[in-house]
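Partial complex: the chains shown occupy the same locations as in the complete assembly.
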Amino acid sequence: MSEKGKKESPEQIEFREYCREWLSKNTPGDPPVRLPQMAIEITTQAEMDYLVPWQKAAWEAGLCGADYPKAYGGGGRTGCQLIANEEMQRVGTPYFPNVIALGMAAPTILHHGSEELKKRFIPKILSCEEIWCQGFSEPDAGSDLASVQTFAERAGDNWVINGQKIWTSLATFSSWMIILCRTDRSVKHKGLTYFIVPIESYIGKGIEVRPLIKITGETGFNEVFLTDLEIPDKYRLDDVGNGWSVAMTTLIHERGAGPMVTPSAGGRRADDAPGNAMDLIDLARQSERNGRPAAEDPVIRDRMIELIIRQKGFRQSIRRVRVKGLVDNPMRIGLQGKLLFTEIAQEVSALALEIEGAASTLFMNDENAPNKGQWPLMYLNSYGMTIAAGTSEVLRNILGERVLGMPKTK
Amino acid sequence: MTQPKDFGFGVEEQLLQTEARKFFKKQLDELTLMELVGGNSDPHRDSECLWDEKMWEQMADLGWTTMAVPEAFGGTGMSGVAVASFIEETGRVALPSPLMATVNSSYVLSACGTDEADSVLKEIAGDKTAGLAITNQKGSWCSMDTDVSAVVTEDKATLNGMAWFVQDARKVDLFLVKAESEAGIGLYAVSADAPGVTILPDSIVDLTRDQARVNFEGVAIGADKIVAAPGKGNLALDAAEPAILTMISADMCGAAEWQLQTTVAYAKTRMQFERPIGFFQAVKHPVVNMMIMIDCARSLVFNAACAIDHEPEQAKAAAHMAKAAASDMAAFCSGRSVQYHGGMGFTWECFVHLFFKRQIHNQVLFGDAAYHRAELAEMLIGPLVAGG
């Protein structure tokens, strides 16, 4: 079902036309290498060499950063990034590679950075000249983010940082990192300060990046070790001791509930995203399980339809969240987004394995694996999704506490 | 056709919603409801039909009882989303009334598109209430099944047989009866007090509804009461099905939201182990899951309600989705609402059982979740050939 709007502004209507026109001539061709399922899993320069020019072209055309002020390299429009995203997803463009920068660093700098920092960093984020990574999690600070121990010590006009960050996607390609550091050990949340740190130029001189291997065998996540890394005070975002509230700006955008719409070329159409339950129908039509056609198995049908319905409901909720009268608490839907997207994707891929039957044992390198083994890969990766960026457990706490007002479990 | 982004839920719809919420909050708080329907707790009590006819008259004065009757026939002719949002409010207070029966009948009559049907719509606009007598003993919701037969001559029709699971049978003035004759399924408007009509009340779990078998023994009606000719009745029912499924689902969302809010409030105040029980994730997280399931069902309800007016070719699939999601959601939310009220929630004096029982009724009415998933599977995947 199309959900094209009735009530778009003249600017939006015109911009949509413009996007369609531009995209009809300017989408990149097929990638020369097989791209990973998500941008955070990029591990090779060949992937980057294909994706970076694409983002740059989209930025130059105004499709990446449409709603950012012109002063910071944006398009200076209102409510247009969503239009661009929709149109890019409609024609199935590849994703943008600078996802951490677009989704987290840029809105955080916009809200908490000095004018100098905004002018210096946001344009190069949008144009993809500089790739960013994020230094939040540590080995002992996962769900409990406020317990980070990486320490930034004041040294005159500079700060000296020591510590270790983990699960750092894109670190091997990054010029810059947003980082949450402790500046006071005597208090928990109020002892945190938020910085921007150079990565690329300090590799081997205070910065060490070590790749981590995921259970899928893919790399992409890294550990980043910071040793006596010295940075100027101007790279601090917001006040000393105010890092937690800056981090909240980052997280709310990461979870898709922030005020700035993240430029997202999507990689695929919305209905074609990883974990799309509708894909199960085709899979079932091609699969035999236990010797019988999966699409003829009533129990499998029931469960496919159940997931299709839940996924449809989630998408309709995203539609409903903007309708006055049909939402009492605006956070109620928004804060469900990441939780539902990842849990449904997990269930969809688990069901895909059941549909495949014996063939679900086959992995990516097997010539007989259905869909080239993408479903077992997706199932394994789904646990990264339900763990990273707020575990499902933490997100349910947040929903219970912030939306329903139940007492904190701590 | 495409749907408007905002479901077509505009200022007017918001106003109706606000009005309705205010009205029912004032007229039917939980204690009033309990006094109305919970007076006799004996599980072996006789079947009862308890509702507030005065409130119904007020609702009629406000134009709320004719909302699914087109303006052309004297109704208030509201959009699908307006009706859904209103019915959601009635679910939130577990309103005992013939509203849903009358609304459903209005949709069926509109779908008939005959002069005979239009004239019954005018009767509803004139504050008559109506109900559907369309289900057989096997509880089939398929438009082709009935245990009532019709013999149709030029100037009249004679009905014989029993309609089962007739909703709010003792609250309505007339029935739309599904009956089969040689030429197929027709729909017949029969006055509830016509000779040969016997209402046999069911003893049901839900305290906020009445349900009955309705027997037709040589019931003769004039040709002007054949609202859908033999062979056409099933088509009208099929056309109205999306609206019927959407509205029952809206009722369920309202009731579930009451359960959610009430359970949250209790979890914040009930102390055990020196903590409000909402502190414990064993309570908190399933309550969050209640909310998630409600939001999913509710979004699907408004999608389906919008489809009725704006995207009719998608309305059937959308309505199957709404009812399937609502039925699963209702089962989960009802169970949790009793469980987290603990011993108190297991007593008659606590209000939660009123909503719990209404939802048990709603879950199965017009088909349960598994049924609608199977129907949707037929649409999306194709018919099942063998037994799998």
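Order of writing sets the labels: A and B. Residues in every chain begin at 1.
The rule is simple: a contact is a pair of C-beta atoms (placed from the backbone, for glycine too) under 8 Å apart; a residue touches a chain by one contact, two chains touch by 3 or more.
Because the structure is predicted, anything quoted here is derived from the model rather than measured.
Q: Taking the file as a whole, write the stoichiometry using the chain labels present.
A: Per the file, total copies of each protein chain kind: A x2, B x2.
The definition used in the following text is that only the chains that are shown with their structure count from here on.
Q: Using the touch definition up top, name the residues of chain B that touch chain A in the complex.
A: 2-7, 9, 13-14, 17, 85, 264, 267-268, 275-276, 278-281, 283-285, 287-289, 291-292, 295-300, 302-303, 307, 311, 314, 318, 321, 324-325, 328, 370, 373-374, 376-377, 380-382, 384-388
Q: Using the touch definition up top, name the residues of chain A that touch chain B in the complex.
A: Per the touch definition, chain A meets chain B at residues 1-7, 281, 284-285, 292, 295-299, 301-302, 304-306, 308-310, 312-314, 316-317, 319-320, 322-326, 332-333, 336, 339-340, 393, 396-397, 399-401, 403-409.
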